[in-house]
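As you look at this complex, bear in mind that one protein chain is not there, while each of the others sits in place.
Order as written gives the chain letters A, B, C and D; numbering starts at 1 within each chain.
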Amino acid sequence: MDPIFVNSKKALLNLFSAFLPDWTVVLVSIFISIGAIMVLGPFTMMYLTWFERKLLGRIQNRIGPNRVGIFGLLQPIADGVKMLTKEDIVPEGADKAVHLLAPIAIVIPSLLVFSVLPFGRNMTAVNLNIGVLFFLAVSATTTLSIFMGAWASRNKFSLLGGMRSVAQLVSYEVPMVLSVVPVILAAGSLSTVDLVESQGGWNGFKWFVFTPWGFTAFITFYLSGVAECNRTPFDIPEGESEIVAGFHTEYSGMKFALWYMAEFMNVFTVSGLTAVLFLGGWQGAPGLPSWAWFFIKTYALVFVMMWFRGTLPRLRVDQLMGLAWKFLLPLTLVNIFVAGLWFFIPDLRWRVGTAVALLGLTFWALMALNRTALPEKRTYEFAE
Amino acid sequence: MNPAEIKTKLESEFPGIPIQIVGEGLLLGPEDLVRVARFLKESGEFKMNYLSSITAVDYLEHLESVYHLYSVDQRTGPVVLRVRVPRDNPRIPSLVHLFRSAEFQEREAYDMMGIRYEGHPDLRRIFMWEGFEGYPLRKDYLPENEDVLEWDDVEWLERHGVTVPAEYKQYAQDLKAAGKEARAERPKPGAEAV
Amino acid sequence: MSPLVLLVKTGIYLLMALSLLAAVGVVTFRNIFHSALALAGTLLGVAGIYLALRADFLAGVQILLYVGAVVTLILFAIMLTHRLGDPTIPQANKQSGPALAGLLILAALLGSLFLKTNWPVSEAALTPVTVRVLAKALLGEFVFPFEVVSIVLLAALIGAIVIARKD
Amino acid sequence: MSPPVLEKTFQASDPVLQDTETFEVNLGPQHPSTHGVFRMNVKLEGETIVSLKPVMGYLHRNHEQIAENMSYLGSMPYTDRLDYFNSMSNNFGYALAVERLAKIDVPERAQYVRVIMAELTRLVNHVSVIGFLLNDLGAFFTPVLYAFREREKILDVFEEVAGSRMMCNYLRFGGVKRDLTPAVTERIKKIVRGFPKFLDEFEGLLTRNEILCIRCQKVGVLPYDLAVNAGITGPMARASGVNYDLRKVDRYSIYDRFKFKIPLGKIGDVYDRYLVRILEMRESLKILEQALKEIPAGPVMNPKFAALAKAPRNFKPPKGEAYGRVEAPKGELGFYLVSDGTAQPWRYHVRAPSLINLTVLEDLCLGHKVADAVIILGSIDIVLGELDH
Partner (left out) sequence: MLGVLRGMGITLKNFLASYVLPRRPDSLETGGIVTVQYPEERLPEKENFRNFPFLVFDGTVDNIRCVSCDICAKECPPKCIYIVRDTDSEGKPLKRPKVFDIDFTVCMNCGICEEACPFDAIFMDHEFEIGGPERQKSLVYHRDDLLKSTAHFQKIRPTDFAAIEERRKKDAEKKAAAQATVQAAAQPKPQTPPSPQP
């Protein structure tokens, strides 16, 4: 069951190599991988919208989409048809070329990062030896597209959304990258495949999340990831109650769908990368195939993101920055140091003790330093 | 505290001030309004520090601005102040500097009745758009769309001493002459009277 | 030449063309926002060339730092100072003559260097420069310049904060 | 005009580089969180508000003039449309003013029914306002839908007694339109019993939520003096510590018979406004419990005026004027009526709490961010139907 996808690709290639020259087989192999990603990306996006709507519905005591198809499973297709047939509105005074390019430009990085995700054993499209860095670098370019969209719309809400988005993305990139460092330190490689393999089997708590620094990095990475995807509680760039829809206020029809697609694909890939980095990727109990484990872990993380959305209000822009610079950044820096010590101290008990103590101390110190930003307790009088 | 007591107190405070009791309220001259309101607000006895409502009433021979003052600390009130001004040049000093709550209410009264509150920092129309003409709550206000004006309305207005322009009158009369049946032909029976 | 190599070569030339075209765009676009976007295009093209030359890490860093951060910062600056984004403000001044002269001198210098240099041609496949090798070089052989650069950057950072503080 | 040359613009003093340009944004009239068609003309420096002017009137329908061309009873359904969340308390205020004008007594049972309905309305209003506030804060509809889940139960009661869920048109001069049946009373009792459980859940979701706390605390602080001076009423004033609740001050209707307290905040920020509303709901539940326990049997309509409903045009209050005010969930809702002895009021004025509470919007928002302006507006609790009357 496990290598089903790998074997089917092999079989397909064998079939082609029977009557095609060698160099075309290489091309075919590439195109199969690309095709798989091109199908998987939008398909994931479509069903994540369905999944989110269902989940939020259940959280809010309602059913969610249930009209189109059984359990509303065809809803994404209906949405797609609607989006495609909708009028495409370009505001007057907009920079038309950039306005058109922006949503296209944002989908490209979102699709590119799929190529380094190990979906299962031997199931990575490209095993780059800088896999994680590639992921981070390519997702950093989404800023550019958001900026293009925001600026080209000639709308003040878009512009505000764009500014917020850039400030946020640039800020959260820092803790995000820094929280990957301990993991790279432990695995000694940037390749996503090596990272998964270095986390051992499924038993014996070998995943990075089970170490103190790994846990801290997991939390900081995941939080930064949520921020990078513009998801609640960090969704200020498109905070609908404040700036209408932020950078995609002026988009409609398929262009809007592309923004949405990019957002949901980012949700998936960030969750996937978190699973790869900290939760052992496709490692898991042998009962299930490796790719199933990957998807279970990823969807669990996606679930948490949507659960956030169903529960939490949004932070304010300055608080958001404060969280990134005054809390996450120092914490990740200390965390790198802790991870270094971890490999330096040979005795297990000592290193766990030191790591926990150091991280706890940092946490406490940061809380104390940011006291003014923390909630205060209130009392109320009752007059007759 | 009944109006008579307040009147005597005010008269002892401001000798020679013309105060009249009308209904539950005290009728003041526009020039006395601010000092009386300030006294009521600041004197230890009244402490009328909460201006609940300002409104204007069109009494056809004059416009009247009515103020309801309460005391939050002493939980007393209301002290009702009234100021009468002529219709053609309604000017009343503003109370915004004493009571912030007057800000929107005076704007509203200006918008609806056309009373100019002098000294108001930002006396613009509040509900109607800029450039709107006329003051809709005055009894002689005639809407631009004469469709709405029916003969009954004309009669009502004239009974109350408002002169209706001849063309409106003519229209209403024609409408009446055409009869109910004719009006039924129009798309919305009865709806225009709103 | 096998078709695959041909494809790769075409790809590299396309990337070069993209970089150059975008670079021309940077200096010729009337709208400064478009110029900045073209700059991002140039940098992306360069990253692509790095990738094709098996310098993966360099390509990643190029995208992360230049496209992800530097261009964004430029765009942010443009956006914040609205009037700079105004297309009526010319992006060029009247000193194109001297600039052209300087450019020619530079081109001549570079050309002479190109001609002088002995370009070795190797038949062996390129080995990718791994992160491990880079790390060893940075923290071993070149640790002193590396640290100097960090200190310079730190100083720049502090300086920026000091300048940005209003009071 | 020749375009400026670039060298010149690079001087540090030049406005092109120096100018932190103020940036004018119109929040509204079509905006997700202006609670209707309301516009805030905001000037921003970065994201900080330096000036804010509310622009209203998009929903203006000259409510007062409509009422002046209508029989007294005919305005009753129009008061429903003022603050369409709280039609019962609007009816209450209007009925109170007319009853004061025409000196009408209300039978005992009707008083109780009115109080029950007014307090249920308060629950409906506060619970949905908190929901909307959370929506403004960016919570994706969960608090709103939890709030609406409970609101629905109360609206069902309204539908059962008054015939309509929101436009109740239930009170009449001298009583109420229809008696409560035992089944309805039982249902209200059940709701009142179950409501604290919901409030606990709601508070668990919100009150201690750190994100909500840091977003709301110290934002939009309304000091005591300004609150009194600007005529702020209702929960908003009480969050600033103004101990002024008409149910205690005027003791209108039969509010003097119930034991309840007035929660007062100390700081007067958005968080206090939120929590004061929650505490007020708990006090309202106390009133409801007592009222449901004590409610006597008897007629719900003053028999002298029962025939009035049959011919509203024959109802001609004596000449005079009356100002009736009630503690509506949003603040002091006043009706000023002048009668000239005919079947139509000569003057009908509404003192709309939504409008007057909005006076301080600019004071509260200055120096805060756009996101704060939205939640401050949400915490002021306006309804455009009433604001624009």
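Here is the rule we use: a contact is a pair of C-beta atoms (placed from the backbone, for glycine too) under 8 Å apart; a residue touches a chain by one contact, two chains touch by 3 or more.
Values in this document were obtained by computation on a predicted structure and should not be read as measured data.
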| item | value |
| --- | --- |
| Touch criterion as defined above, residue of D:T121, D:N209 or D:S379 at the omitted chain | D:N209 |
| From D:E24, D:E201, D:D256 or D:E294, residue that would touch the chain that is not displayed | D:E201 |
| Residue of D:S71, D:T233 or D:S339 touching the missing chain in the full complex | D:S71 |
| Hidden partner interface residues of chain A, rising order | 55, 58-63, 66, 307-308, 310-312, 375 |
| Positions on chain D where the hidden chain makes contact | 70-71, 73-78, 80-81, 142, 146, 149-150, 152-153, 156, 159-164, 167, 169, 177-178, 187, 190-191, 194, 197-198, 201, 204-213, 309-313 |
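In the analysis below, only the chains that are shown with their structure count from here on.
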| item | value |
| --- | --- |
| Chain pair with more C-beta contacts, A-D versus A-C | A-D |
| Farthest chain (mean CA position) relative to chain B | C |
| Per-chain CA centroid nearest to the all-protein CA mean | D |
| Centroid distance [mean C-alpha coordinates] between chain B and chain A, Å | 62 |
| Inter-centroid spacing, chain D versus chain A (mean Cα positions, whole Å) | 42 |
| Interface hub residues of chain D, defined as touching at least two other chains | 23, 243 |
| Chain C, residues touching no fewer than two other chains | none |
| Contacting residues of chain D [partner chain A, same complex] | 23-25, 31-33, 47, 134-142, 145-146, 149, 205, 208-215, 217, 241, 243, 248, 261-267, 271-272, 275-276, 279, 369-372, 374 |
| Residues of chain A touching chain D in the complex | 56, 59-62, 156-157, 160, 164, 232-233, 235-236, 239-244, 309-319, 373-376, 378-384 |
| Chain A contact footprint on chain C (complex, rising order) | 2-4, 31, 33-34, 37, 40, 44, 56-57, 59-64, 67-69, 71-73, 75-76, 79-80, 85, 128, 130-132 |
